[in-house]
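The complex appears here without one of its protein chains, the remainder shown in place.
Should a chain be cited, it is by its letter among A and B, assigned in written order, with residues numbered from 1 in that chain.
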Amino acid sequence: MLGSVRLDTFIQLTLNGLTLGSVYALIALGYTLVYGILKLLNFAHGDVFMVGSFIGFGALQALGGSATPKVPVWLLLVLIVLAAMVGCALLGVAIERFAYRPLRNAPRIAPLISALGVSFFLAYSVQLMFGSEQRDYDAFSISAGALFFNGFDIGNVRIPLLRIIIIVSAFVLMIALWLMVTRTRIGKAMRATSHDREAAAMMGIDVDRVIVFAFVLGSALAGAAGVMFALRAPTSATIGFIAGLKGFTAAVIGGIGSIPGAMAGGLILGFAEAYTQGYISTRWSDLLVFSLLILFMLFRPQGLFGSPELKKV
Amino acid sequence: MDDRTDHPLEESVPAAGTTAGPQIGKDEWVARISERRTGRGGWLGKVDERARAVPWWAWLTLFVALAAMLPVGFESGYVRRIAFDTVVFMLLALGLNVVVGWGGLLDLGYVAFFGVGAYTYAVVSSEKFDLHVSALVSIPLALVVGGIVGLLVGLPSRRLVGDYLAIVTLFFFQIFLTVTNNGESIFGKDLTGGPNGIINVDPLNVFGRELPVSRDGIFNVAYLYVALALFIVVYVALRFANDSRTGRAWRSLREDPLAAELMGMPVQWLKLTAFAFGAAVAGLTGALVTGLNTSVFPQTFEFPLLITIYTMVILGGAGSQAGVVIGAIAISVVLEVLREPGDARYLFYAVAILSIFAALRISRRLAAVVGGTLVLGFVAHAVAESIDASWTAGAPNGGGRVAGWASDWVIVPADLAGWLGPVAYITLIVLILALTLLHGWYRLALLVPTLYLAAFVWENVMITKPEPTRFVILGAILVAVMIARPEGILGEKRVEIV
Partner (left out) sequence: MKRVISAALMTGAAAVLAATAVAQPAELTRTDAAEQQGVSCNSTLKIALVTPLTGGAGFLGNAQLSWAKYAVKTLQKNYGLKVRLITGDTPVEQGPAPAQALAQKYVADRSVVAVIGPATSGAVAATSRAYFQAGLAHISPSATRTSLTQGAAKEATPAFFRVVGGDYIQGPHDARFMVDKLKVTKVVIIDFQEPYSVGLADAAQAFLRSKNVTVQRESTSVRTTDFSSLVTRVPADANIVFFPTQQPEDAQTFAQQLLEQGKRAKVFGGDGANSPDKFKLAGSYVSNFAPDISSFAYNKALIAGWKRDNPRASLESFGPPTYGAVQVAMNAIQRACKAGNGRVKDRRDVVRNVKRIRVKNWILGGDFRFSTRTNDPLNARFYIFQIQSNGAYKLVG
């Protein structure tokens, strides 16, 4: 077929973008949830993502390792994702309680600096405890590569099972979050608190509980993202910084404070990265992505889905 | 006569000696009044008052005189080199203080300006493009270029507040890193040397005379003097800037941007000048460092360096020049000490003992805690040794005089099981966090095992890995200072008007 190489490349890059984007979207959601309520950029979020990947690794080893798991493959994957989600949720609660809550009424710069400190502390604590080597889930060895060689084909491009699993799970989680935020009482409370914290408190909403809940959700998603990322590429103690940057970029592009915005932003960023790397250059792709963000921040700071912020005097 | 009962304005003023932290809703004048009235008691308070009465330039002269005499006391090129590095950090901290402390802007790209200055000097005073400009020109040039780049970065960001500004500056930093790391092939031209950097850069030369960077390989102390000279100039210049109209405008901008704007201040312009000043200082410092190293590499300008400078500024007190200098010295010394396990051990015990003394003062509680910890240690050590001799047979890392006593008190296993290190570390963190939640006797009781566990973790896990340890400590300092004493050592308490 004429031009089929180009079509194949396009399909492959789109697939790459979708995989990347799902992970970015999950991270971005965590940023957005917290920012919406606290107006705080949780710099430590990227490192929570990293910790999630490590917890998943630990769980994987505890369950026998990727080549010789003690449980069926599907259960293995579910368990390690759950372990990461629970572990990261706890971590997120601890961070909020000890690093951010005391600074609730402090000048805005204070929790930001505290967040920087936590981010650094987490990343290098992990490096202190576990060393700086990369940790490879080696998903290739699961069932002798079944996750990579099974799947379905579009044209000449194979869509491996692992990618399908990652993309689908990410979307399931995102939809679950969306439902939780729009359909449940606590979700409503979250939305109210993000709209106007004082008014929500006056209406009887327990703001502290809502904030903790936001951190639980955001961190759990970051943990899941960590496992999904690490299934395809090795993780190490210092990936949190860049992952956090990218997740934050996604949240801003989509409109920080908006949940559909974070999802859209994540996917857009994933595609932008995949296409620039694939078609233009891998050397300058980071530069292009950062410039994209800066353009957004200058000309449309509210992102795609956000609304312009009005300051009450 | 109790002032507090006579002045209804200060009803909610906390008792003397306690820190209430930033208080929303009170205006700054009131906050200052209560601070003055409830100033430090005891001998520390008197020292503090006397110290404040001495004019700033007297302190500066004294400090520089002492620093200049350092080479007389220490002939080792190593110590002198460390002193130079410390002065460099002091300069960087002064620059960041302008942006963060006086402008109230969170600039996460500060290290990029440092790099811009370094590369500017390297480009004009090296063999790369065969320009050999005198340092009298290239250092001010680096300062100016740094300032201009700061202005350019600040320009698009002037409309952004707090968090957004932080992110844009962070991205600028990433762009700087990408450009310098890939600079060997920008449109086919080699501008920055890429990952290999630029080498064979000229040392500082003035009036045609070159200042050699080392004699027989040993650091030339002249560079320390040059650094001190630059430090004086920068300190004084910034001090004057702060005492001028611009400085006052910065202060009002920091405290209440909205009111400042309403009063007709050119808020955007002020932000830009704060940015530019800070960036200029960083650029200047970059040139100085490059002159000594006669080379510049992009790997020097990484995020951990930024966090280090931030910790210095925050610890010392953002907004106070003397404070950030003290912060810079303190952190710099701590980081150097951490390099050697033997010295690092001293540091831990010194800090632990000093902080317990400071927290508990001379009292029965202090005796109880110290005694309890020592006893617990010896008991645990004896128990561990009796269960299995290899549990305490390990050689304490790094040696040093305290090592012998330390290994009799702390359990240092011959072969640390892989899981024990992380478990102990995490337990220690949990215990420390729990300590913040407890009060009274419970807190003291928990303090004892926590201290012992801290010694254990320090000896077995942290001492041997200086690199992650240093950043763990820096991160912890940032968080702890922000929560416990956000104004740092010498800073002023800030109140944000909402």
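For the reader, a short list of remarks on this structure follows.
We take it that a residue touches a chain if its C-beta (ideal position, glycine included) is under 8 Å from a C-beta of that chain, and two chains touch if they have at least 3 such contacts.
Worth saying up front: this structure is predicted, and the values here are computed from it rather than measured.
Touch with the chain that is not drawn comes from one residue among B:222, B:384 or B:480, which is B:222.
Touching the missing chain, out of B:144, B:232 or B:402, is residue B:232.
Considering the full assembly, A:233 is the residue among A:144, A:233 or A:295 that touches the omitted chain. For chain A, the residues touching the chain absent from view are 5, 9, 12-13, 16, 19-20, 127, 131-134, 136, 140, 148, 156-158, 160, 229, 232-236, 238-239, 242, 273-274, 277-278, 281-283, 285-286. Contact between chain B and the unshown chain involves residues 55, 57, 60-61, 64, 68, 75-78, 81-82, 85, 127, 181-182, 184, 194-197, 199-200, 206-207, 209, 211, 214-223, 225-226, 228-229, 232-233, 236, 240, 293-295, 297, 299-302, 304-305, 336, 339, 465-468.
Note that only the chains that are shown with their structure count from here on.
Remark: chain A residues 35, 39-41, 94, 98-99, 102-103, 105-114, 116-125, 127-130, 132, 237, 241, 245, 248, 252, 283-284, 286-287, 290-291, 293-294, 297-298, 301, 311, 313 touch chain B in the complex.
Contact residues on chain B toward chain A in their complex (touch as defined above): 21-24, 100, 104, 106, 156, 159-160, 162-164, 166-168, 170-172, 174-175, 178-179, 182, 258, 303-304, 307, 310-311, 314, 421-422, 425-426, 429, 433, 436, 461-462, 465, 467-469, 471-472, 474-479, 482-483, 486, 494-496.
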